[in-house]
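Every protein chain except one is present and positioned as in the full complex.
Our next item is chain A:
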Amino acid sequence: MFIKEGIIASPGIAIAKALVYEKVVVEVSQAKHEDSAVEIKKFHLALKQSQEQLEKIQIKAVSELGEEDGAIFAAHAMILEDPEFVESVEAEINDHKFCAAYAVKIVTHRFFLIFDEMDDPYFSARAADIKDVGTRVLHNILGVVLADLSKLSENVIIIADDLTPSDTAQMDKKKVKGFATNIGSRTSHTAIMARSLEIPAVLGLTDITETVSTGDMVIVDGLKGIVTINPDASQIKSAEEELLAYQAHLKELEGLKDLDAITLDGHKVELVGNIGEPGDVIGVLKNGGVGVGLYRTEFLYMNSETMPGEDKQLAAYRSVLEAFPDGPVIIRTLDIGGDKKLPYLPMDDELNPFLGLRAIRLCFKEVALFKIQLRAILRASVYGHAHIMFPMVSSVTEVRQAKVILKECMKELEESGIPYDKDVKVGVMIEIPSAAITADIIAKEVDFFSIGTNDLCQYTMAVDRMNQEVSYLYDPFNPAILRLVKQVIQASNNAPGLFTGMCGEMSGDPIAAIILLGLGLDEFSMSAIAIPQIKKIIRSVRYEDARVIANEALNLETGEAVVDHVLESMKKLKINI
């Protein structure tokens, strides 16, 4: 028995026999050949086999995963037919007398590099497609037969280097109980697939394919991020118990879905979801979110090859608003610039992009673009409770400037006789310290605040949290951040009718929940899956107790002391995370 630690990619516990899904590592020698015609024939036979396999996979993918996922395999088929690819392989065989396998390997790698080095997520994805297709052709040339994941006789845990879309598409989802792979991260294909199939997965285990053999008993613990190989009877027993406890926990959270987020002494708050695209509302509804606290509209722009027009935007906003007939939908206007760029909007390189022309600042420069979005939101506002939120506001002047442009859009619509909700709520994201400090001034101009803790923390502490050298300084529990949050909530409490939400990662953090509740936050917006857990905590505490805990936290000296204080208080109150 031994244990390996990796990256938590998908929660849950799986206990089953391993199936080592070995690929690639087939050593292809640089062997020369005698007869080019024979090698070229081999290559074309492999192309034909690959085409047939892809057709089958595509049919299965379309029926099980939908048109969009199936389309990947049509793109794969296009690569197989690509004259540049086919001719390059033939040229290597003819000119350098390489065998078919080696020629395919080097040509695939050449194209992979061209696409992989392009600084654009669309092309990096194509690089993965090319590798996937190249590997398939190579296997067909060498006669490597992979385990057929569509025909499994018993439950298995798939052990692999990495899994590609064509691997996961053909899997028998009833028999596959877990994934454990050598490489991968929380955002890799395998992780995304595991979460959508609700299969536990631990990735980034470096050499799991070498330490496990097919038939070994394996426990994949996607809660702790560990894989136990050949566990003894007592370990299996305790894993089974943990699995039962986890299932009971899920059931309990599921039972909370339609209940209010209300404290034991009757203080009610709103739990809503952060979304990037209209399809994400499904997750919010499933987890009991009553609305959307942050709709990141930049994805609408980033996933498009050209500037999305007013009608296209209207359709997207409308579908989100209609999903929540009773709840708020906070639509954040375009937050681009910094690290996010658009292919069709040229932006100069800046020395300090995070302190540069981004979000509302960019929208003031590109007013025509800004107005298209505002008009689309206004037109959508008749379909629900639309809230317009301006990002990256640093002072009240910018709020007023944005409102002038919004008024112009309203006037234009009125003149054209197009209806919109005249009471549409207008708010700002509080993510720059100057805005937090002057929240009482800004309060006079808006209907709501939403605190963006990720940027607020970075700007307050002057820390780039992606920079590993300094990321340890990034700490939303630091009293500086808590005091700013309190200041913003107080400003909103002093202005009648205003509410304050939070849409940074902090609002989905179970340790932060009681403090934020106690500070008087009205609305918590988070990724959908975090909602049930936060609701459970809120429902198990008294507002009075939360206020005391929060006030005590404000006077502590460090972030660590705040976390310790919360954990201790929760223990005393018998609240489990």
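In the analysis below, a residue touches a chain if its C-beta (ideal position, glycine included) is under 8 Å from a C-beta of that chain, and two chains touch if they have at least 3 such contacts; residues count from 1.
We take it that contacts and distances are computed from a predicted model.
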"Peptide/nickel transport system permease protein", "Acetolactate synthase", "Acyl carrier protein" or "Phosphocarrier protein HPr" - which is the UniProt name of the missing chain: "Phosphocarrier protein HPr"
Absent-chain contact - pick from A:238, A:306, A:467 or A:576: A:306
Candidates A:5, A:22 or A:82 - the one touching the absent chain: A:82
Touching residue (missing chain; options A:91, A:114, A:282 or A:577): A:114
Interface with the undisplayed chain - residues on chain A: 78-79, 82-85, 87, 111, 114-115, 122-123, 126, 130, 305-307, 343-344
